[in-house]
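Notes follow once the structure below has been shown.
Removed from the display is one protein chain of the complex; every other protein chain stays in position.
Presenting chain A:
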Amino acid sequence: MGQVLNPDELRTALETAIKGNTANASPFSLAWASGKLSRDHLARWCENHYHYVGPFAEYLAYVYARLPAEFEEAKDFMLQNMYEEELAADRHTDLLIRFGEACGTNRARILNPDNMTATTRALQAWCYTVAMREDPIVAIAGLVVGLESQVPSIYRKQTPTLRDTYGFTDEEVEFFDLHIVSDEIHGERGYQIVLEHARTYELQQKCLKICEIGAQMRLLYTTALYNEYVGAEIPLSDLGLAA
């Protein structure tokens, strides 16, 4: 039996588990950040990304329902997170669709599940699985810490490029702007909940493992986007990566 980590140690371990597989390192993200993607590529991203983030409130709802009643603060956070995704102002997915329309696709194509890759389906299915089957604290570690907390660093890198290099307007890229603020709150609150409630060795190890897997899933998803839509036009060597 290993030793229970104190909250500082657990936080560092969670961050390390995510860092090794950050989606920032995927060829799709590198091509995006360096301004090499076309609007068609970005349209395909929207048609996939919708099916990953669109059900996010549903993933959280399963976790919310399974959290014990005495975890009141954690439950309230899940509710607030769901509310902010869907109702606080514009529905977040509507802003994603607006960006997609600016890239040349349309609402119907984005909503159509036939337009996502098999890997995007896998990521969506993994999120549902985690939400429905894992210990709720482990699920928060996977979905909120492992996935959602990565978003601000990804979008902070990508958003200026969307404006300055790709030429999108502020309104067209609002989806990315808002996630820098809201996901920073959600990610950090996710950390706080996991640090507070994962107080046994077994639970901590499960949280670490699921963060690692979550980050791997996101990396797998973005890498598949590159392979499916971009690789034939922009080789890895153009992105400073070994083929």
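Here is the rule we go by: a residue touches a chain if its C-beta (ideal position, glycine included) is under 8 Å from a C-beta of that chain, and two chains touch if they have at least 3 such contacts; residues count from 1.
Following the convention adopted for this analysis, contacts and distances are computed from a predicted model.
Asks: According to its UniProt entry, is the unseen chain "Sigma-70 family RNA polymerase sigma factor", "Chromate transporter", "Spermidine/putrescine transport system permease protein" or "Ferredoxin"?
Replies: The chain we cannot see is, by its UniProt record, "Ferredoxin".
Asks: From the listed residues A:1, A:69, A:89 or A:242, report the one that touches the chain absent from this view.
Replies: A:89
Asks: Which of A:122, A:185, A:213 or A:236 touches the chain that is not shown?
Replies: A:185
Asks: Pick from A:40, A:101, A:177 or A:228: which residue touches the chain that isn't shown?
Replies: A:177
Asks: Residue-wise, where is chain A in contact with the chain that is not depicted?
Replies: Residue positions of chain A that touch the missing chain: 84, 88-90, 170-171, 174, 177-178, 181-182, 184-185, 188-189, 192.
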